[in-house]
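Taking it in order: structure first as structure tokens, then the write-up.
Every protein chain but one is kept in place in this view of the complex.
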Amino acid sequence: MSGTLFLVQVLNGLQLGVLLFLIAAGLTLVFGVMDFINLAHGVQYMLGAYLAVAFYGVVGNFLAALVLALVAALAFGLLLEFLVFRHLYGRDHLDQVIATFGIILFLNHAVRLIWGAAPLTLPVPDFFAGTVVLMGGLLYPVWRLVIIASGLAVALGLYVLVTYTRLGMLVRAGATNAPMVSALGVDIGRLFMFVFGFGTMLAGFAGIMIAPIISVEPGMGTNILILALVVIVIGGIGSIRGAFVAALLIGLVDTLGRSFSIDILRMVMGPSPARMAGPAIASMLIYVLMAIVLYIRPAGLFPARGR
Amino acid sequence: MAEPMLHLEGLRKSFGSLIVTDDVTLDVMPGEMHAIIGPNGAGKTTLINQISGLTAPDEGRILFAGNDVTALPPEARALRGLSRSFQITSILPGFPVIENVALAVQARTGSSLRFVRRAADEATLNVPAMAALEQTGIADRAHARAGELSHGEKRALELAIALAMKPTLLLLDEPMAGIGREEAEGQVELLLRLKGQLTMVLVEHDMAAVFALADRISVLIRGQVLTTGLPADVRADPQVVAAYLGEQME
Partner (left out) sequence: MTAATLAAASRSRLLRPTRDVALPLLIFLMFALLPLFAWLTAQQYLLDLGARMMVFAVAAVALDLLVGYGGLISFGHAGFIGLGAYAVGILSAQGIDDALVSLPVAIAVSMLFAWLTGIVCLRTKGVYFIMITLAFGQMVYFIATSLAPYGGDNGLTIAARNTVAGWKLLKSDRAFYYVALICLLATYLLCRALVVSRFGRVLRGSRENATRMATIGFTVRRFQLVAYVISGGFGGLSGFLLANSTEFVSPAYMSWQQSGELIVMVILGGVGTLDGAILGTVAYLVAEEWLSGLTENWQVIFGPLLVLAVLFARGGLIGLVSRFWRFGHG
């Protein structure tokens, strides 16, 4: 286990964490403010990636594709909100689960129909291509650093927005007690729409940023959705701060776990059982973590509502 | 001096910076009807919640029949004979009235880990349930869906459920809330009949009922017990009149 490898994986863990935060932030807000379980949030992420690929094919410029894809993702998210989600606020969580499950089915396969099942790629923008030397012998892809940086920037921006602006205060109040906010005369419908649209854009942004380094394929939103759900549950529903902490925690635990599980296990058992048990335990790690957190704090680490 | 049925010692409860229960020490003697009165926001329901186990006090002890029950969950206290009715009616609206009460009987009668026989047919549960319904005067509605009852009938059901548990201590949280004069008088008569058979703690705003029923009254103001005493004394106490009764005696 070399120090350089460890550092690389820590950075990878941060990158995953930042990505998870972008997705989880929207998810936790929508849940916290509107009490709405949106399983379809993962497809927003997937759509962001697909739209980026599509627009890049048209304009040939990453930045332009990014802007266009963001706008399109936002528009689509608002369309979904208008057509379907709006009618589900206040309904049973069960109904919301089923309806958004239906939307996942629909969009995963619609994407397959439109773009085919084969994975698509998007080239890293030239300016950020290649690797950079961080410290002695440590080469790290520039684009991953860009992802980390942009994710942290968004986190900072969100923090400022939520803590220091009136809009942010309304969102925080809504996450704590939505009916009360409505009773105080705030146009709750518009607040909901804003929260939803914003969350959608964050997820889309995550998808766009990750597109250059992974394969864009149908169903890519599903696995990340589960991770994001674990993040918001551990962080505490409705809490951006919780989502941030939990996202970084999970990003690091998952990445480091997968990289070093076999090595760690080899300390207590033979190489062969370690090689078999390692990946299994690595996959389970975050779920075990979630179970432990929920056992001690059944409402997550930083629950927004005073339950 | 007999041992108190309920002994509250130094109870404290805060919600954030709001102190709702402030060093409450109180004794309720066996067989007594002890009323707790006070203005809205005095912390009466929170106190009842702590006694029945739904809320945990931050500090203090609760002794029920000599046993420290402070750490016990509500179900454990219920099985020891502590029963309560709720201020905001808390019944099972989807169930028939009689099953609401039969469940209370079921909790203290034999095992509930029975998986095959139809519970609604069990006479051992239904007979005592009907008795409780007759006591509270709604036996004729036994097979109606509880959710379809009138408000007054629901309050009666609330009481029937509490009585079906055959409690030694009964906590009544505003049983007269929202019911008409006639029905209130019926409830008072029922409670008068029960006096002496069990110990009761009555939280109420209806002063006519309180003075008709109570053996002793405690006055709760802003989470603190202002005074405890015989009804006549409390009524005449200038502090009490100033803080609370003055408003009531219109």
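Every chain is named by a letter (A and B) in the order it is written, and numbering of its residues begins at 1.
The rule is simple: a residue touches a chain if its C-beta (ideal position, glycine included) is under 8 Å from a C-beta of that chain, and two chains touch if they have at least 3 such contacts.
On a predicted model such as this, the values are computed, not experimentally measured, just so you know.
Undergrad: For the chain that was dropped from the view, give me its touching partners among the shown chains.
TA: Visible chains that the missing one touches: A, B.
Undergrad: Looking at the whole complex, which of B:G10, B:G41, B:P73 or B:G180 touches the chain that is not displayed?
TA: Here the residue in touch with the unshown chain is B:P73.
Undergrad: Of A:Q44, A:N108 or A:T255, which sits in contact with the chain we cannot see?
TA: That would be A:N108, which touches the missing chain.
Undergrad: For the chain that's not shown, point to the residue among B:T25, B:S112 or B:Q239 touching it.
TA: Checking each option in B:T25, B:S112 or B:Q239, the one touching the absent chain turns out to be B:S112.
Undergrad: Any idea which of A:I37, A:A52 or A:M193 touches the chain not displayed?
TA: From the options A:I37, A:A52 or A:M193, the contact with the absent chain belongs to A:I37.
Undergrad: Hey, which of A:A183, A:M269 or A:V288 is the one touching the hidden chain?
TA: Touching the chain that is not displayed is residue A:V288.
Undergrad: Applying the definition given at the start, please give the residues of chain A touching the unseen chain.
TA: Residues 31, 37, 84, 87-88, 91-95, 97-99, 101-110, 112-113, 222, 226, 229-230, 233, 237, 276-277, 279-280, 283-284, 287-288, 290-291, 294-295, 298-300 of chain A touch the chain that is not shown.
Undergrad: Would you write out the residues of chain B that touch the absent chain, in ascending order?
TA: 52-54, 73-75, 78-79, 83-84, 86, 90-95, 99, 103-104, 106-108, 111-120, 122, 161, 165
The rule we apply is simple: only the chains that are shown with their structure count from here on.
Undergrad: As a quick test, compute the distance in whole Å between the mean CA positions of chain A and chain B.
TA: 49
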